[in-house]
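For this depiction, one protein chain was excluded, whereas all remaining protein chains were kept in their positions.
Letters are used for the chains, namely A and B, taken in the order the chains are written, and counting of residues starts over at 1 for each.
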Amino acid sequence: MSLLALSGVGKRFGALSALSNVSFEVEEGAIFGIIGPNGAGKSTLFNLLTAIYRFDEGSISVGGVSIAGLSTQRIARLGVARTFQNLRLFGNASALANVMVGEHLILGSTIFDSLLNTGKERRERAEAERRARELLRFVGISGVEEQFARNLPYGTQRRLEIARALAARPRLLLLDEPAAGLNPSEKHELISLIRAIRDAGTTVLLIEHDMGLVMNLCERIVVLDYGEMIAEGAPQEIREHPRVIEAYLGAPA
Amino acid sequence: MHEFLAQLANGVELGAIYALIALGYTLVYGILELINFAHGDVYTFGSFVALGILVGLRAAGALHGAGLVLGITAALVAAILASALLNAGIERLAYRRLRKAPRLAPLITAIGVSFILENLIELWQGSAPVPFPNVIPNPQLQFGELEVGVQQIVVVALAIVTMVALHFFVQRSKLGKAMRAVAQDRDAASLVGINVDRTIAMTFLIAGALAGVAGFVGGVSFGSAWFLNGFGAGLRAFTAAVLGGIGNIAGAMLGGFLIGLLESFSTWLIGGQWSNVAVFSVLILVLVFRPSGLLGETLPEKV
Partner (left out) sequence: MIYTYALVAIAACVAIERFHNRRAKTTIVLVLAVFLAVAPRFYGNDAVFSVLADAAVYVMLALGLNIVVGFAGLLDLGYAAFFAIGAYTYGMLASPQFGLHLPFWVLLFLAAALAALFGALLGAPTLRLHGDYLAIVTLGFGEIVPQIFQNLTKYTGGPNGIAALDVPTFFGHSFGASVMPYYYIALFGIAAALWLSRNLRESRLGRAWMAIREDELAAKHAGIDILRSKLAAFAIGASFSGIGGVLFAAKLALVSPDLFGFQVSVLIVSMLVLGGMGNIVGVVVGSLLLTIVNSALLPQINSLVDATFHTTVDLSNLHFLIYGAILVGIMLFRPEGLLPNRERRAELHHAGEAAADA
């Protein structure tokens, strides 16, 4: 059974159809890419997956559970974590604190543990901090633990956001243009990072503009154009797909 | 029936005053997303300025015949000017430098300004209500079962004329168009050459002027001015603005009249001591169940 399954998904804003009849499945352990020109509906799709918007048609399921009507928070509980196109870090908190917030769901202390600083709370906090440091190391930015997220360089912020998302130990990680604004060497490191994430057992679904990166990294790709799915397949198939070539003609990536 | 009509007239009169104040909240909120908490005190200030002029003129024996009309006009104009300048001054000194501050900062500042104004007015005029000179003749007119005073008619008429003028001003004039543009998108407005600072300052000036009109008619209508009047009236007017749909001019007028009627009828039916509870319950209910108000539109959150 696939981890993420979309079937006939559609979304309209008033008279405007942002997405229509989108269907694809993401297998567990995949690195899956969504590409398409600007305004193709890629971000809208992510926003449907985390219930920022509600979809009007079709069905979406994560691990076999339908997410129709579920809140953002409930979907997070199903094991979906994400990053944002325009970074949404907790800018005035330390990098470490950012990642520790990401661990919220895997901690179990209650309000009373928090109030009374019980043994459980203290143990969990120590554990959470240790894991957070480890994650910062994993994404390659150890040393910034105590710095405010806002003051970090852009590339570091991107990685910090990935670390925060990973902190919840998601089954499915949604990356919204993770390479945007990175220089070539940073992009190169990003590719290895995403592979390492997948190898550690997290399925990755990413939106990206950088065609080279997507072709290099993803095992399967869906192409959106004007809210419609015009192709799905392995990188080689996508590269040769006539409708994809047509869509990107005049706007080569 | 007689009592019902009397309360109806009462509510409309109150509502006219609240609507005038509510317009000030709505204009400012529309453009800055700021609840100008000091707005109620700008209204109080207008009341006291009008009161001062009338008392002075009466003491000078100038309120007879044509002098009466002139005197009343002078008091009204003075209240408008004073409130407008005060409101614009507050914007310039306190709010302008907070435009990029975190969201709670301007509101906290506005509350501070309100407290300062209230205290200064108290130091100036004392802590007891000051009677408003009873200069406008108030013969009662009978329309069937409905009995209304000339004062009530003047109050409501003045309020309605002001609101109609405001409506046309915002819809038609260049400044009005600039105000609407800045309200929609400040950056875009400044890109097309609109002077944002000036437009915001003018908005405060106009909102203050409306509070000045309200200060005058409120003084006439309540027969007194009090340093804390603006707090209660301001909250009612803000409720009115929210009820109508904040940022929406027609909504503020509608909300004002509805809150005026609510107050007069709740006072009549369940007693004046419950009118605060009634008004604030409406505020809470509207915000919880229809935060966009009666005439407002809901906008989805931007991501």
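Some observations on this one:
In this text, a contact is a pair of C-beta atoms (placed from the backbone, for glycine too) under 8 Å apart; a residue touches a chain by one contact, two chains touch by 3 or more.
These figures come from a predicted structure and were not determined experimentally.
Set against the missing chain, the residues B:59, B:157, B:188 or B:284 yield one that touches it, B:284. From the set A:50, A:156 or A:203, the residue in touch with the chain omitted from the display is A:50, counting the whole complex. Remark: the omitted chain is touched by one listed residue; of B:9, B:22, B:35 or B:49 this is B:35.
Note on the undisplayed chain: of the listed residues A:66, A:114 or A:142, the one touching it is A:114.
Seen from chain B, the chain kept out of the figure touches residues 33-35, 94, 97-98, 100-109, 111-120, 122-123, 127, 231, 235, 238-239, 242, 273-274, 276-277, 280-281, 283-284, 287-288, 291, 301, 303.
Although one chain is hidden here, its contacts on chain A can still be listed: residues 50, 52, 71-73, 76-77, 81-82, 84, 88-93, 97, 100-102, 104-105, 107, 109, 111, 113-117, 121, 124-125, 128, 148, 150-151, 164, 168.
We adopt the following convention: only the chains that are shown with their structure count from here on.
Centre-to-centre spacing of chain A and chain B amounts to 49 Å, using the average Cα coordinate of each chain.
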